[in-house]
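Contents: one structure, followed by commentary.
Removed from the display is one protein chain of the complex; every other protein chain stays in position.
On to chain A.
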């Protein structure tokens, strides 16, 4: 019994000691963000760098774009993260003015599993046909017409899509709605959709796994998953008529057009000549007025410093190493301009 009492006292003492560290938050110790899983590998990497360089812990939780927006709305994070920008209706629902800061670009690719790993070309019409179930065989005349050099097998096409709500689905369906009237009418744009055909799988890893295990499968995944697992991906014909392979350069090129001042822009079906057509920015979202929920000035300053660093060259050069594309200069400049509008108690932080 004595031993047991001693043990209990020790446990209580240790826990009380560790819990006392939390008082007095004048100085920022931790910056917390939550949201999109799509850029999470990139964020995890650069935030770890930042923590070891500046001694400030940055915590990022991949709880999905929707979760990121809700966390910011509930004012419980320093920044949210989302793959889809907030539309005007959603912006109006937020308790304060919200700013979007693009951090990098990512691509959604059509990945497939065919014997011999041929390099396929796809036109928007083929994409519509395959993903809507109009084309059911790999050796369909429509596919062979675009890929005359490749001998395609007499194999059924298995479409794989996400079963959970996701920013990846949003980007993909945003593109499909732009290139296909049928798609827009029947399936539409959104984070989770009613699919005409195919198998559902959970998360990008789930879709990637299902594709690699199913001969004849095709599905859409974030490019980093296809590259990391070495799954073949299709070249896509863009608006200018060129077949573009997804790569750091072609994804970055898709953002070469005009970007609005608030950076809320959809890049899918870009008119850039060498741009990959299913590309998208991913954004950090913050409040313009940083004085909310008892935040200290230091907390606000540190948050802005962090985001400034993310769009700066040190962090941007890490993007390509983890298969994302860096912000083009024009976009980075726009992002800086957005960030300079941030205030604390009405005063500019600049």
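Note that contacts are C-beta pairs under 8 Å (C-beta built on N, C-alpha and C of every residue); 3 or more make two chains touch, one makes a residue touch a chain; residues count from 1.
Here is the rule we use: contacts and distances are computed from a predicted model.
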Record-based protein name (UniProt) of the chain missing from this complex, from "YnbE-like lipoprotein", "Electron transfer flavoprotein subunit alpha/FixB family protein", "Phosphate transport system permease protein PstA" or "Flagellar basal-body rod protein FlgC": "Phosphate transport system permease protein PstA"
Residue of A:229, A:242, A:266 or A:343 touching the missing chain in the full complex: A:229
Candidates A:30, A:213 or A:340 - the one touching the absent chain: A:30
Chain A residues touching the omitted chain (full complex): 1, 4, 11-12, 14-15, 18-19, 21-22, 29-30, 32, 34, 37, 40-42, 44-45, 47-48, 51, 57-63, 71, 74-77, 203-205, 208, 224-225, 228-229, 293-294, 318, 321-322
